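There's a structure below that I have some questions on.
For this view, one protein chain was removed and the others were kept in their places.
Let's look at chain A:
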Amino acid sequence: MKIWSTEHVFSYPWETVIKAAMRKYPNPMNPNVVGVDVLDRSVDTEGRLHSHRLLSTEWGLPGIVRAILGSNYSLTYVKEHSIVDPEEKKMELCSTNITLTNLISVDERLLYRPHPDNPEVTILTQEAIITVKGVSLSSYLEGMMARRMSANASKGWDAIEWIIQNSERENVPLCDIY
């Protein structure tokens, strides 16, 4: 098991970042996410928006790993639960893979909050727990996944910035562009 975490600061107010985070895909930085569906969505009694989404992703495990594991999957599915609290100004997002679970689990948690001293700035804290089943490959795969988490995290930040810049410029919902 490997625990990975990081923090990132966006130079935009919380609302701007959240709007971009909700429509983060598609973006040029994460071409591996090929499908996003909303499975369920509701506002709870405290006025928080819950979204359950299904992400279809191409993880691209190295050929050698696939050969050893006999895994022939081209797509991995990830389930994601996000909660947006507009009063507290907090967005929390948890995700976990629902296929390849006999091999690996990647549980990720993201939290977007305004900077306590500067409302024009948003902080994203991000953590993941990577667990590889089976002893022989675990340290190799966990290390590889942790390195990939770091690379993907910075792509994710770039993606949010990209969404903000493009949607601000066009001033239309991003999905109309596609």
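The rule we apply is simple: a contact is a pair of C-beta atoms (placed from the backbone, for glycine too) under 8 Å apart; a residue touches a chain by one contact, two chains touch by 3 or more; residues count from 1.
Quick note on the criterion: contacts and distances are computed from a predicted model.
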- [ ] Would you kindly match the missing chain to its UniProt protein name, picking from "Protein AF-9 homolog", "TP53-regulated inhibitor of apoptosis 1", "RING-type domain-containing protein" or "Mitochondrial 40S ribosomal protein"?
- [x] "TP53-regulated inhibitor of apoptosis 1"
Task: Residue, one of A:Arg41, A:Lys133 or A:Arg147, that touches the chain absent here - done: A:Arg41
Task: Absent-chain contact - pick from A:Lys2, A:Lys79, A:Arg113 or A:Arg148 - done: A:Lys79
TODO: Pick out the residues on chain A that sit against the missing chain.
DONE: 15, 18-19, 22-23, 25-26, 33-39, 41-45, 47, 49-50, 54, 56, 77, 79, 81, 83-84, 86-87, 92, 94, 96, 98-99, 107, 109, 129, 173-176, 178
